[in-house]
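As you look at this complex, bear in mind that one protein chain is not there, while each of the others sits in place.
Order as written gives the chain letters A and B; numbering starts at 1 within each chain.
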Amino acid sequence: MDRRKFLKASAGAVAGAVLASQLTSGLAQGALEGEDLANLEKGLQQVLGKGFKDMTVSQQVKLTAPTIAESGANVPVEIEASLPAEQVKAIHCFSDKNANPLLFTVILNGVLPYYATRVRVAETAPVRAIVETKDGKFLMASQSVRVTVGGCG
Amino acid sequence: MVRMFFLTLVSSLMTVNAQGVDFDRWYPYAQASQYAQSYGRILMVYFWGETCPYCDQMNTHVFSDAAVSRALERRFVVASVDSQSPEGRALSAQLRAFGTPSMVFFVPQGGTWKEVGRLFGSRTRAQFLKELQQICAKAGGEGCG
Partner (left out) sequence: MPINILVRFTPAKPKAGEEVRVQIVAQHPMEPGTRRDASGKVIPADHITELNVLMDNQLIAQVKPGPGTSANPLFAFKMKASKAGQIKVTCKDLTGQTGERTADLTLA
């Protein structure tokens, strides 16, 4: 482990730096652990016809997911928007490193802007919750989920 | 011995199936080791457990990755071993591979086997690919990627 690299890593990414050799993308300041914007972009374009630059990071979107998942096969994800229900068209969810980055799309039409499910995360990467409003905005919240690597004794 | 019987059975099948072995698939240990010898490939003995989530992680996201699949198909032959089966338990004791997922690598050398690598635990696609390339290079030959 390169000590200097370790010290330079931001506080939130310190533990992640231990896994740095396993990451294909760099641990730039502010980057989420396991970020893979190129792969995410493919999914965003395919599903939304929009790119990462069209997403607006928003406090109005609340994403609840574990920071560490013992198994990537079953990661609970909960998304809630603090917006009036009638303004929300859909909720989309992506994970940067999945072969198919789209996890799900939910179209809402009379329920509250909330959705909870369990997803597969291929390896340590950010999960992206994207709330699509009826006036065409894409509000986003991101959180990295670390998928434990290990073995069974 | 049971294994000897298997080898005889497999070699008789081999004559029928000598052409076009699908190296994208996995085989029982006896068959895979026979293929490794006949085709000069690196034998990867993969020990897995039905209930181990880390094996499921490897099976779902790593072994099916395009780059990992290509690397394995090019130079390796995979022996798929259920670590909980009687044969699997005997083999893991023999190869000292305790825990799953375990991947132990051998190359045929003068009628015996030379170990060229050993991995325990799940890993990311990028890391596994790098390790496969290192093991392939250690085993010698071309096409390690």
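As a convention for this text, contacts are C-beta pairs under 8 Å (C-beta built on N, C-alpha and C of every residue); 3 or more make two chains touch, one makes a residue touch a chain.
Keep in mind that what you see is a predicted model, and the values were worked out from it rather than measured.
Asker: With the full complex in mind, choose from B:41, B:61, B:75 or B:123 the residue touching the hidden chain.
Answerer: Among B:41, B:61, B:75 or B:123, only B:61 touches the chain that is not shown.
Asker: Just to verify: which one of A:40, A:83, A:119 or A:139 makes contact with the chain not shown?
Answerer: A:119
Asker: Extract the touching residues of subunit B with respect to the undisplayed chain.
Answerer: Interface with the chain not displayed, on the subunit B side: 24-27, 48, 56, 59-61, 63-64, 78, 80, 82.
Asker: Which residues does subunit A use to touch the chain missing from this display?
Answerer: Given the touch definition above, subunit A has residues 73-75, 78, 93, 95, 98-100, 102-112, 114-120 touching the missing chain.
Throughout what follows, only the chains that are shown with their structure count from here on.
Asker: Help me check something: in the complex, which residues belonging to subunit A touch subunit B?
Answerer: 21-24, 70-73, 99, 120, 122-124, 147, 149-153
Asker: Of all residues in subunit B, which touch subunit A in the complex?
Answerer: Residues 49, 51-57, 60-61, 64-65, 98-102, 120-127.
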